[in-house]
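Apart from one protein chain that is not included, each protein chain of the complex appears where it belongs.
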Amino acid sequence: MPFGLSNDRGPVGRTRVIVIGAGIVGAACARELADAGCAVTVLDRNRPAGATSAHGEGNVLVSDKGPGPELDLALWSTRLWPHVLADIAERTPVDVTRVEWEPKGGIVVATTIAGADALRAFATAQCAAGVRFAELDRAALADAEPHLTDEVALAFHYPQDAQVQPAAAATALLAASGAEVIVNCEVLGGDARELRTSTGVLSAELVVNAAGPWAGEVARRLGAPIAVLPRRGEILVTTPQPPTVFHKVYDADYVGAVGSDSAAVQTSAVVESTKAGTILLGSSRSQVGFDDRLRPDVLAAIARKALRLFPCLADVAVMRTYGGFRPYVPDHLPVIGADPRAPWLWHATGHEGAGIGLSVGTARLLRQLVVGEPSELDATPFRVDRAAVIGQ
Amino acid sequence: MSARRIPGWQDRTGRVDRPLWITVDGERVEGIAGQSLAGVLLAAGRSSWRRTESGAPRGVFCGIGACFDCLITVDGERDVRACRRPAFDGAVVHTQERG
Partner (left out) sequence: MTTVVIVGAGPAGLAAADSALRAGVEVTLLDASPQPGGQFHRMLPTAYAATHPERVQHGWRAFDRLRRRVLDHPRCTWWPETTVWAIEPGPRVHVVRGLVDGVGRARYVLAPDALILATGAHDRVLPFPGWQLPGVFTAGAAQALAKGERVAVGDRVVVAGSGPFLLPVTAALLEAGSRVLGVFEANVASTVLRGWGSRPWEVAGKAGELLGYATRLARHRVPYRMGRTVIAARGADRVEEVVLARLRADWSVVPGSERTLAVDAVCVGHGFSPQVELAVAAGCELTGAGFVVVGEGQRTSVPGVYAAGEITGIAGAPSAAAEGRVAGWHAAGGAALGEVALRRALRAKAFARRLARAHPIGAGWPSWLQPDTIVCRCEETTFAALSAAAVDPSMMDDRALRLATRAGLGPCQGRMCGPTIAELTQSRPTHRRPIAQPIRLGELAEQPHSFPKES
């Protein structure tokens, strides 16, 4: 097993851990490691929960993932979320209501016959892996989403899908960790014993790289490069509306876009409302580095696809858009585990657009790996020393 | 008591009033051609035509389209800034509530 805190290494309470990145994954890791007795310090280049974690819808989804290790992690995370929140509520003064945990369920629709066949095959395979879904007939669909287009060939309801307010979730996890937080602190290089940062040299036994889309750059600076790249995603936000959309509703072609390798812009319809009354419309995926300029053509494509699902939104005003960078790994699997080249370095990144949902499972798995506890989940598929992450 | 339009005969600009009628939640309200919806509503003695999420009344605040307080539904179009939308004869206006 990789270097870790096996139980015979003495009291884990003495182990000092530096977590790089105060987004949701870093915050969740800090909480688990602190809970395991580590003395945790979290660094952020800026301030907590300001980048990727504040630029997404807050998805906690199982419906968009095909059978495989990511789905297993998603199912585990979905089960963990309510327990984690309950635990925080019980053991800390952190107000978890602001996390806005909402197990609202997802509805996936196919608008073509071919799409329907693909969706049915996809869902059947998911079912074997533990995903629950139910087909909605016309009446049930009209009842669940009265404003949805009539032109639906097939619709499935996924009750396990949920949503959180992602920035609030990240700050709640961070606050619950009790970790020391150092802000405006950029990692420049070095190793755990002598971690050079923009605010001085820090020292610890372990370093966890949870820098999201910047994790590739952080790893490079620490002498152990990993293939994590930014992938940009865009979301449109409408003005507050009367209740119109009741679940997370998306077109089955979203599933294809998630798994796509294409560098070209892709869009697919994802529509849901927030507690504030706004409707969020996604989504897009493009590899443009860290370029955050507005792309009206991308926004127009998102609008077109969203209107195909909800034609009644045509007269609704968009007041804002936000684009975020997601940590993308060529084989579409998160990177969770010890770095084979630097025994003090661990990674927890590469979740692309699913990091909010996967954060709690990722953190639990990392803790189990670090401490040497047995895990319900096989960590092998997420290991760092796979070809897609560190080459040959 | 509240806002009012300067009566035409008193107005030094020598304007000519051409009346128009709009309905607000079904009630007929008179204005004159050229006014904004906000101007018509204010001059008709209404100071608010939107309720916020908490139920608080809102009307005109900035008057130039920056604050979005005066949003109103016009002929079925939601979220129209009343301070900037010209009133038309026969416009069917509904006050707005959030969410």
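A and B are the chain letters, set down in written order, and residue numbers restart from 1 in every chain.
Following the convention adopted for this analysis, a residue touches a chain if its C-beta (ideal position, glycine included) is under 8 Å from a C-beta of that chain, and two chains touch if they have at least 3 such contacts.
Only a predicted model underlies this, so the values are computations on that prediction, with no experimental measurement involved.
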item: Neighbouring shown chains of the undisplayed chain, as defined at the top; value: A, B
item: Of A:V181, A:L195, A:A210 or A:A348, the residue in touch with the unshown chain; value: A:V181
item: Interface residues of chain A (partner: the chain not displayed); value: 46-51, 53-55, 98, 165-168, 170-171, 174-175, 181, 183, 236, 238-240, 276, 281, 293-296, 299-300, 303-304, 306-307, 313-323
item: Those residues of chain B which, in the complete complex, touch the missing chain; value: 1-6, 10-18, 32-36, 38-39, 42-43, 47-48, 52-54, 56-69, 71, 77, 79-81, 83-86
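Quick note on the criterion: only the chains that are shown with their structure count from here on.
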item: Between chain A and chain B, centroid-to-centroid distance (C-alpha), Å; value: 46
item: Residues of chain A that touch chain B when the two form their complex; value: 239-243, 277, 315-317
item: Of chain B, residues touching chain A in the complex; value: 53, 76-79, 97-99
